[in-house]
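One chain of protein is taken out of this complex; the other chains stay put.
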C-alpha cells in the first residue's frame, strides 16, 4: 500500500521523502514521521513511535501495588498526578476502599490544576510551533506557579506520587486553598492576554482555520478522545459520562465545536481551561478545610483475583487502566489505555493533503506526549 | 579542549593565553541542542522560563546539531533511540559536550530493568556532567550547565574529558551487522 | 588524564563570579548600549568625514589615493557592520527578555554587554564543517554571497547629507539588484547543503523572493516618481518639507510588509522557519560560515529599517540648531538623527518578532500577488497624480 510504504516510488522524481524527527523541534518529543512531500504538499505520512518505549506495563507487573503509582506518573509526564488516578480508582474498587469526601475533593483539585498546567504547556509549545516565542515564556511562568503550589503540598513539581489508595498521601499545606484562589485570580487576568495572543491573532486564524479537518465520524471511528474529539462535535467526557471523585459535586460544561479543524481544537482547549478555573473556584469553596485526607486502606494491598477497568478524563482524553489481579500483592497485568496514543492514530489522515507547515500546526493541536504513547 | 579542537595542551605562553581566551568564550556561550526526550525535557524547557532564565548565562537553544555545543540528554534512551542519539552527537561540530540529565539518562533509572532501555547514556556518548533526579529541578540543570562552564573554562579541568568516545556495539549496531556503526 | 578530584563533601558547586548581579541595573544597560552606539557613531563619522579629510590633508584624493580611500572606508564599514551585528543581537536578546518577563544575557560583561563578543569568538573557534553530500564550492560561497549582498547595500545608504559611499544617480536600481542577490546566497546555501530541510528552505526563499520583489520594486518606483530622482540623496532632500510617509502612506505600509519578507523576519521567516525546517537553509552550516549568515541577517535588520527611514521618514533630516550644513558637526548631528530614526524602526521590527506567529508561505505569495501588487500599482498611480497636481 503506497501510503504505508517508506520507499520512494520508482520512477517518481517529484516526490521527496523527508524524515521528520525524532530530533525535530515540533514533534513534541521523539515522534518520527516519514513524509512524502510534493513541493510543500504532503502525499504520504507514516508516523513511527517507540523511541521512548520503556516497558511501563511489564515493569509495573513486577512491582507491588503501591510501587506502581510512582511509575504511572512517568507516563503522561506533562500532567503529573492525573495518571495515578485510574490505577488508584481501579484498585480501590477491587478492594472496596472508602474514600473520604475531602480526599476526593483534594484529588480533583490536583487533577484540575494539572489540567491547567498541561494545557499551558500545550499553548506555549503550540505557539512556538507556529513561530511565536513570547507566549511560551508566559505560559511557562504560569505553569511554574502551579508547580509551586503542588510542590508545597506533594513535595515534587512534576511527578509527585501523591495519590494513594483511599485518598492522598498527606494533607494539603495550610496555604493550599489560598494559593490556589490567588493563582486563579492571576490566571483569569492572564487568560485575557492569551486570548489576545492566541485565539484572536489573525496569523493564528490564517494558520489554523480550515486546516486539518477531522470529521465526527472519522474521529469516532479512530477512537479519538479528549479535546480532539470534542472539537469534532462529540460531547463525550469521562467526567460527565462516568463521573469519578468529586466531579458529581461541581458544575461545569463540556465545550464542543462542530468544526473539527485545528482552530476548533485550540478553541476547545481554551474553553477547557476556563472550565478548569470554574471547577477549581467551586472546589476551593466546597472542600472542607479540615478532616481526613485518607480513608482506611489495608496495610498490604492484595486485591482479590479479578479485573477492573477504570478511566479518567485527563488533559488529552480518556486515560484508562485495566488491572488484572491474581490475588497476590503484585498486579498480574496492568494495561494502560493512553489518550495521546489513540489521538495519534489520525496523524496520517490529517497530514495527507495538507501543506508541510500545516502538519506542524496539526501535530501541535493534537498535543501528543510520548511517555504515554510509547509507554 | 585545546585551541581549535585539538587535544594537545598548548605549552606556549601566547598560545596558552589564547587557548584560555577561546575556552572562556566557549564556556560563556554554550548553545544546547533542542532535543527533548522524556519527562526531563519539560524541566529542560522550564530552565529557560522566566523564573530560572538560563539565557542570563548566554545559553539558547539551536535546533540543528551543527550549530549546537551542548547536548542535554533529557530522558530515557532506549535502544531504538540510541542510534539516533549517537548520530546526532556525531553530527555536532567540535568542540562539543554532553550533559546527562536525570536518572534514566545516567544509568537507566527506574526503567533500567526493561529490555529496551540503555543503562546509561555514557555507554554511547562521552558525558561531561551528570544530574541526578527524576526529574531534576530546573535549578539543578542550571547548576550542571554552570559546572560544565567551569569545566570548559578551567585550565586544569578542561583536559579531563574522556577523549575515547564510547561505543556500546550491542546497543548501536544494527542486528546482523556486528562491530560496525550502523548506517542509518 | 586524571579524574577530576572529588571535593570533600562530594558536592561540586559552580563558581560564582566576583560580582553579585541580583537586580537588573538599567543604568548599566543604558551605559553599555550607549557605548556601542558611540562606537557606531564614531565609526560613521570616521568613515564619512574622517577618512576623506585625512586623504585630503595628505593630498591623496585622486587616482590610486582615491581607490585607497574607498578601500579604507569599506574596511571601516565592515567594522561598522560587525558592531551593528554585535549590538543588535544583544538588543534582540535583551528586548525579548524584557517582553518575556525575564532578563536575557546579564552575567558576562557589564549587564551582559560582551555576551555577543563571546558568541562571536566561540563561533570563530568552532569547527567549520562541510557535509559529505554538499557541493563544497557553492557551500563555501553561499555565506559570502549573502553577507556581501547585504553589506553592499551600505554603498548607497546616506547617513547624512553627502555622507554616502556612492551617491549614484541609479541608487534605487542598485538597491533592487543587490537586495535580490542576498536571496541568491540563501538559495545557493540551501541547495548545495545536500540536506532536504535546507533544500525546502532554499525553495521557499526563492518563491518568497519572487513574490515580494515586484511590490518592492513598485514601491521604489513610487518613491522615485514622487522625488523625481533615483538617487537616495535626492529622495531624502525632496522630503525636506514633508516626509514621504504622509503622501505615500499606502506605499509605505506595503514597503514595511515587503521589508519584513525580504528580511526573512517573523511573520514571514519561511526559509529559516525554526520550528518547521529545524534551521532552514543554514541547517548544515556551523562555525564561521553560520556566523556569516547570522551577521548578514543582522546587518539587514539594520539596513532595511534604514531604507524605510530614507524613503519615508526624511532620512537624516532634523533640526540643526543653526549649525552650518555640510560641516562636520552638522554631519555628526544628522547621522545621529538618522541612527535614532532607524533605531525606532529596528525596535518595531523586534517588537513584531516578539509578538507574531508565522504565516504559511503560500499565504504570503497569495497576499503579494493578489493584494500587494494591485495596491502598489494603485499607489504608484496615486503618487503620480498627486505629484502632477501638487508640484
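Letters A, B and C mark the chains in the order given here, with residues in each chain numbered from 1 onward.
Basically, a residue touches a chain if its C-beta (ideal position, glycine included) is under 8 Å from a C-beta of that chain, and two chains touch if they have at least 3 such contacts.
Going forward, contacts and distances are computed from a predicted model.
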Review point. The complex has one chain missing from view, so what does its UniProt entry call it, picking from "4Fe-4S dicluster domain-containing protein", "Phosphoribosylformylglycinamidine synthase subunit PurQ", "Oligopeptide/dipeptide ABC transporter, ATPase subunit" or "Branched-chain amino acid transport system ATP-binding protein"?
Key: "4Fe-4S dicluster domain-containing protein"
Review point. Which shown chains does the hidden chain touch?
Key: A, B, C
**Study point:** Sole contact to the chain not displayed, among A:23, A:82 or A:161
**Key:** A:161
Revision key, fill the gap. The one of B:64, B:116 or B:143 in touch with the missing chain is B:143
**Study point:** Touch criterion as defined above, residue of A:193, A:217, A:253 or A:326 at the omitted chain
**Key:** A:193
Exercise for review: Sort through A:153, A:225, A:342 or A:357 and give me the one touching the missing partner chain.
Suggested key: A:153
**Study point:** Positions on chain C contacted by the hidden chain, ascending
**Key:** 3-4, 6, 9-14, 16, 20-22, 24, 97-103, 351-352, 354-356
Review point. Please identify, in ascending order, the residues of chain B that touch the omitted chain?
Key: 50-53, 56, 103, 106-110, 112-113, 122, 128-134, 136-137, 139-144, 146-147, 151, 160
Review point. Which parts of chain A are in contact with the chain that was left out?
Key: 63, 66-68, 70-71, 73, 134, 141, 151-156, 159, 161, 169-174, 176, 193, 196-197, 200-203, 290, 293
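Here, only the chains that are shown with their structure count from here on.
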**Study point:** Chain pair with the higher count of C-beta pairs in contact (B-C, A-C)
**Key:** B-C
Revision key, fill the gap. Top of the farthest list for chain A, CA-centroid basis, is C
**Study point:** Rounded Å distance between chain A and chain B, as computed from the means of their C-alpha atoms
**Key:** 30
Check your understanding: Centre to centre, by mean C-alpha position, how many angstrom separate chain A and chain C?
Key -> 43
Practice item. Provide the C-alpha centroid distance between chain B and chain C, rounded to the nearest whole angstrom. Key: 34
Check your understanding: Multi-chain contacts in chain B: which residues touch at least two other chains?
Key -> 49-50, 63
Exercise for review: Name the residues of chain C that each touch 2 or more other chains.
Suggested key: 100-102, 274-275, 278
Revision key, fill the gap. Residue positions on chain C within touch of chain B in the complex are 1-4, 12-15, 93, 97, 100-108, 112, 115, 117-119, 121-122, 124-129, 274-275, 278-279, 282-287, 290
**Study point:** Footprint of chain C on chain B - complex, ascending
**Key:** 3-5, 21-22, 24-26, 28-29, 49-50, 53, 55-58, 60, 62-64, 66-67, 69, 93-95, 143, 146-147, 149-151, 157, 159-163
Exercise for review: Mind listing the chain B positions that touch chain A in their complex?
Suggested key: 33-39, 41-43, 45-46, 48-51, 63, 65, 75-76, 78, 80-81, 84, 88, 104, 110-111, 113-117, 134-135, 137
